[in-house]
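Structure first, commentary second.
Omission of a single protein chain aside, the complex is shown with its protein chains in their original locations.
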Amino acid sequence: MQISEDHVVEVVPQDYSYVFNPYREPIARVKPGDRVTIHTDDAFESRITKKGDLPSRALATAKFLNPQTGPIYVEGAEPGDTLAVRIENIEPTRDFAVSVLIPYFGGLTSTNFTRTLQEPLPERVWIWDLVDGGTNLTNEELGVKLPWEPFLGTLAVAPDLEAITALAPGPFGGNMDVPDVKPGNTVYLPVWNEGALVYTGDCHARQGQGELCGVALEITSKSTVVFDLIKDKAIEWPRIESDDAIMVVGSARPMEDAARIANTELVLWLEQEHGYDRWDAYQLLTQAGGLYVGNMVDTTYSLVASVDKKLLSRSP
Amino acid sequence: MQISEDHVVEVVPQDYSYVFNPYREPIARVKPGDRVTIHTDDAFESRITKKGDLPSRALATAKFLNPQTGPIYVEGAEPGDTLAVRIENIEPTRDFAVSVLIPYFGGLTSTNFTRTLQEPLPERVWIWDLVDGGTNLTNEELGVKLPWEPFLGTLAVAPDLEAITALAPGPFGGNMDVPDVKPGNTVYLPVWNEGALVYTGDCHARQGQGELCGVALEITSKSTVVFDLIKDKAIEWPRIESDDAIMVVGSARPMEDAARIANTELVLWLEQEHGYDRWDAYQLLTQAGGLYVGNMVDTTYSLVASVDKKLLSRSP
Amino acid sequence: MQISEDHVVEVVPQDYSYVFNPYREPIARVKPGDRVTIHTDDAFESRITKKGDLPSRALATAKFLNPQTGPIYVEGAEPGDTLAVRIENIEPTRDFAVSVLIPYFGGLTSTNFTRTLQEPLPERVWIWDLVDGGTNLTNEELGVKLPWEPFLGTLAVAPDLEAITALAPGPFGGNMDVPDVKPGNTVYLPVWNEGALVYTGDCHARQGQGELCGVALEITSKSTVVFDLIKDKAIEWPRIESDDAIMVVGSARPMEDAARIANTELVLWLEQEHGYDRWDAYQLLTQAGGLYVGNMVDTTYSLVASVDKKLLSRSP
Partner (left out) sequence: MQISEDHVVEVVPQDYSYVFNPYREPIARVKPGDRVTIHTDDAFESRITKKGDLPSRALATAKFLNPQTGPIYVEGAEPGDTLAVRIENIEPTRDFAVSVLIPYFGGLTSTNFTRTLQEPLPERVWIWDLVDGGTNLTNEELGVKLPWEPFLGTLAVAPDLEAITALAPGPFGGNMDVPDVKPGNTVYLPVWNEGALVYTGDCHARQGQGELCGVALEITSKSTVVFDLIKDKAIEWPRIESDDAIMVVGSARPMEDAARIANTELVLWLEQEHGYDRWDAYQLLTQAGGLYVGNMVDTTYSLVASVDKKLLSRSP
């Protein structure tokens, strides 16, 4: 693939999608190698911008959340291919990020899925200001400073036949909330539709592992990515490649099923593309694999299994 | 606490315990501040030492696994205290480590807990040699070299009233298989019995996150620790402190329950001892917490929630 | 509602839907009170009809499974209403039922969701003949006779915004595989779209609780139902009413979350419509509630919480 330095496509949505939808008309068409800059709103449609914007009021008229920009049609993409998304840059388009406690949503409360008869946690809004020339974020209640480490909370292709809520992660990528979907890394997704039909949104200024309360540091942003295609190669779950590691994201409930998916896929990847015997690959990950929680709050949980690239070159 | 530089206690077991047992007679008595060197066997009672030692034969006469050295009676420890275990050093007592595939045990197979009607995976033994002056391990089938990063797979106090299999992690610590139980770090455990009654064993030369196939790089070893007591302070789940971070280990099934335990305890720790408002602590972990899988193979899964110590000093 | 004895609508699909889809054009329009007879194919598009039709061959060209008849537009149905579906009759349209073992599908094997590295179970087909004037089924390998107790494996309204695979149960009903969705009972579903947009299919001659191997006694059939509307009353999860009991179906993973949903909804139903104090309702279900597994094999598990109607009339 050759990146077209002079061919920059800017995608500014007129409206948003709340599902990863194979039936929606593309809002842009791009070529592999184009540098594509995508504007996204935050997960709350920018309805929460100050401490007093409690969700029960600010979101009262929002029927759906997590607006997505898309779909973007990638020319040449066909079912059975793999789409590579190289993330080059994420730029904030406002000078603060927001996080909130939403009733019955998050990791340390009962939820719509894990129902109880208890009262919800209190509502709360935190505004984090971008400071130090955009390199840090700070919140006055907490009194701490955290580095700007942005990533795409949501990156998806349209599923095969289904139209799935933008709150869900899955084999199509989606709302994975995995901090490794970040500038410098490449995300690989299966292609089920002509043009792949890419959606993205839910940009985060940063996030801990697990996205504990359910809401990271939500920002509006423009992100620059470059697409590439691996023709006639089908993958089953999202993969990520960084300078140092290869990773698989598995999303499922209960959480151990997500861990099983991510690790099984990584074993098979090592077997199929890196010359490992299957059981030796299983052994390698046992002794040297990484396994962290991306989110423990979404419709399914996302876990990331990884292994250092140095271990792909063997001297048997 | 003052460490008694000249007071070194060496604990060499005559036999082993296969339960974390409040009823077993102590095999040693030590004082807070003593430097205590503890000899441990490997998880298979050293029955597997070469490639041909397949578990179905080598372990056929082993009624129980994971032999523990203990209990060690820590003078002055009383119910309601917290025991601090500073791990100073882990030294191998042989020049190789072993890992195996055991039928119906591990993360990517059905098991005694997650039963199916499928056939088991094949049995397999890997011998990893300690090389480069003990700084690395290498296995000929895999053809890779991995650094020596030893830790205690098992570190426990006797439970209150119960005697629990040495294969189990829990509030008492136990078979957590968490790589952060390592030299340089301090592990905090609740005390339910006079003398705390410490057990340890299952030393690992290293391990990936998740301990995927269920068996890390198992070694015989001697480990040096120093105990200390925090009087009249009860904790509910194991805590770990490193130079850089504070952590809580939660163990449960399904895996999300382990994540909930670890993070809830860490939120309450920040609230009770570090001046954080409860909801601000929840927010802090959302944006800056760590959450990795220690084991996804034992009787319950162990997850580690953590936060950087730098974030404990705030400037509100 | 008045049932129009003379107004019978027969719905014979020209093709099938493999998603519960709000965007698909209705194939029939009916009024509340119409007696509607719906023809359905079996879950395998009738591709498996004899012992030799092993899934790996018979289903090789089937891109999707579980074909649905629909959507049926119910006049007057609007978002915020509840749709009542009175099931009057299920009639087989062939003289046998079929069940199979499909690789990596079912309750006692690893699956696409609960991944392992094990080999699949063997493929196997069972043909069950309808005998004794259609009152029993018998299979020659098993040598047992089981009563004809048919029900709708799948009964759904279109979701709000999403188009979801016909293999999934959920708040919209769907592939619940719950034996109580049977003649004589009424199923209540939330309405999110104009016309409700009803889908049904996957008829079962009978099924045990749990649908253990994942495939019940699959039949082609015609089913007769009568729709009714409860205007301006929103429910959150499917409800069932029989002569003797009221029930709620919760679908989720892990299975305890399905149990929590079903029971929480039933507590709130008792509180909101039957005069029970919330905690007394909780108490009642503790001492007198039913809780069985509908399916332990689908994309999410379906559990049924119930209580005897006699306990709705109290004498406090």
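The chains carry the letters A, B and C, assigned in the order they are written, with residues numbered from 1 in each.
Here is the rule we use: contacts are C-beta pairs under 8 Å (C-beta built on N, C-alpha and C of every residue); 3 or more make two chains touch, one makes a residue touch a chain.
As the structure is a prediction and not an experimental result, all values here were calculated from the model.
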Report summary line: Answer key for B:261, B:284, B:297 or B:311 versus the chain not shown reads B:261
Report summary line: Among listed residues B:162, B:244 or B:273, the absent chain is touched only by B:162
Requested in this report: Tell me where the left-out chain touches subunit B, residue by residue.
Outcome: 18-19, 21, 23, 64, 113-117, 161-165, 252-254, 257, 260-261, 264-265, 267, 278, 282
Requested in this report: Since one chain isn't shown, list which residues of subunit C touch it in the complete complex.
Outcome: 99, 101, 107-108, 121-122, 124, 126, 128, 139-144, 146, 206-217, 253-256, 259-260, 263-264, 267, 276-277, 279-280, 282-293, 296, 301, 303, 305, 311, 314-316
Query - Where the missing chain touches subunit A, by residue - result: 108-110, 114-121, 254
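The criterion applied here is as follows: only the chains that are shown with their structure count from here on.
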Requested in this report: List the interface residue numbers of subunit A and of subunit C, divide the shared ones by all numbers used, and answer same when the ratio is over half, different when under half.
Outcome: same
Query - Computed distance of Cα centres, subunit C from subunit A, in Å - result: 34
Requested in this report: Report, in whole Å, the distance between the mean C-alpha point of subunit B and the mean C-alpha point of subunit C.
Outcome: 47
Query raised in the report: For subunit B, which residues are shared contacts with two or more other chains?
Result: 108, 121, 254
